[in-house]
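For this depiction, one protein chain was excluded, whereas all remaining protein chains were kept in their positions.
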Amino acid sequence: MPDVYRSDILIRFRHCDPAGIVFFPRYMEMFNDLVEDWCREALGFDFNEIHLARGWGLPTVHLDVDFLAPSVLGDRLGATLRVNHIGSSSLGVEITLCGPDGAERVRGKSVLVFIRAETKRAEPIPDELRARITRFYAG
Amino acid sequence: MPDVYRSDILIRFRHCDPAGIVFFPRYMEMFNDLVEDWCREALGFDFNEIHLARGWGLPTVHLDVDFLAPSVLGDRLGATLRVNHIGSSSLGVEITLCGPDGAERVRGKSVLVFIRAETKRAEPIPDELRARITRFYAG
Amino acid sequence: MPDVYRSDILIRFRHCDPAGIVFFPRYMEMFNDLVEDWCREALGFDFNEIHLARGWGLPTVHLDVDFLAPSVLGDRLGATLRVNHIGSSSLGVEITLCGPDGAERVRGKSVLVFIRAETKRAEPIPDELRARITRFYAG
Partner (left out) sequence: MPDVYRSDILIRFRHCDPAGIVFFPRYMEMFNDLVEDWCREALGFDFNEIHLARGWGLPTVHLDVDFLAPSVLGDRLGATLRVNHIGSSSLGVEITLCGPDGAERVRGKSVLVFIRAETKRAEPIPDELRARITRFYAG
């Protein structure tokens, strides 16, 4: 069974729009935070290492997201991250954000690419990192 | 020929990440601004009217976006918005952001739904608005 | 001795600008988060209660902030919040964000006012809340 990275998210005042629900770009910030936390906590490869020490970038090149139900101030969402693709330089993740009742609020897929920041060209995922990512690969 | 809504976007300091390129959630804010500008300028139906006077919401329920090439501080992007779907309560738009050379940087589709803010239930798009939206329908 | 509310903040990718340091409006979001966390955890009066159940607002009416040293991706800051003023409707807080070495990075004062959201008029701080706030009053 592949690993699943799990995290909790508190819906804050700054996430919400005048309609009182989460403004969708804020969910995209949560997606980025989740990848950041997964890299640091689960892969042992934090964004400092990736961006500063290695001189890489990890831009998102594709997003496919369904916003299934709104979230409001004070909601606590359960987040999961699974890997659905590992290419030579690219990485596909599936993210879900669920409400307190377990029902999905947001379900998305994103594709990220390892690049050399200076040249903006794709960089092969190093073997040490690939092995750790593979543990989360759900096929 | 259907209408195309066009706008210009200056890439600002606040859009850019430590890698010096636009952070992808900021593109999603640009998408929202673009829909907001289109409603106000092209449909004559501004977000005040929609959210405050009518008590509606217009949440984004689906996003499908390709980030094709990075943008940096000071870039001026050309944005276009076309309509690719009009349902009874839902609206599909296609958005492109192009660099100064005309090459696509970001290409996305989003689906928005008219809801009654209080109940969060879908609300039929009123006829007056539907007629104006249809001018931008690219089939 | 008055109480001090303490919290930790991880500097994330989304906080940082193209110069690689925290973009100052992101610190202001951290200030808001800190007040939100203090209300929920220390005062037992969360933002839901304040904004939704009671129909109040808690806008910031004054800010005075020194940005003393930059923070970068991956830094863990220690935050403190103290109360330096309690008026009939207004509340003054002092916030510091310190680096891992304990040196201050950001030091700010803000003044917030309890208002009735509908009328946008000041509302007296209720006695139950005043008593709890007073525990954090540093004189």
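As written, the chains take the letters A, B and C, and residue 1 is the first residue of each chain.
The working rule: a residue touches a chain if its C-beta (ideal position, glycine included) is under 8 Å from a C-beta of that chain, and two chains touch if they have at least 3 such contacts.
Because the structure is predicted, anything quoted here is derived from the model rather than measured.
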{"item": "Option touching the unshown chain, where A:73, A:93, A:112 or A:129 are the choices", "value": "A:73"}
{"item": "Residue among A:17, A:64 or A:104 touching the omitted chain", "value": "A:17"}
{"item": "Hidden partner chain, touching residue among B:29, B:64 or B:104", "value": "B:29"}
{"item": "Options C:19, C:53 or C:138, residue touching the unrepresented chain", "value": "C:19"}
{"item": "Sites on chain B contacted by the missing partner chain, in the whole complex", "value": "12-14, 20, 29, 32-33, 36, 46-48, 51-52, 72-74"}
{"item": "Contacts of chain C with the absent chain, listed as residue ranges", "value": "18-21, 23-26, 28-29, 32, 51, 57, 59-68, 70, 117, 120"}
{"item": "Residues in chain A touching the chain absent from view", "value": "13-14, 16-18, 20, 23, 25, 73"}
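Basically, only the chains that are shown with their structure count from here on.
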{"item": "Angle, in degrees to the nearest 5, of the Cα rotation that carries chain B onto chain C", "value": "180"}
{"item": "Chain whose Cα mean lies nearest the overall Cα mean", "value": "A"}
{"item": "Approximate Å spacing (C-alpha centroids) for the pair chain A, chain B", "value": "23"}
{"item": "Approximate Å spacing (C-alpha centroids) for the pair chain B, chain C", "value": "34"}
{"item": "Separation of mean Cα positions, chain C and chain A [Å, integer]", "value": "28"}
{"item": "Overlap residues in chain A, where contacts from two or more other chains coincide", "value": "20, 29, 32, 51"}
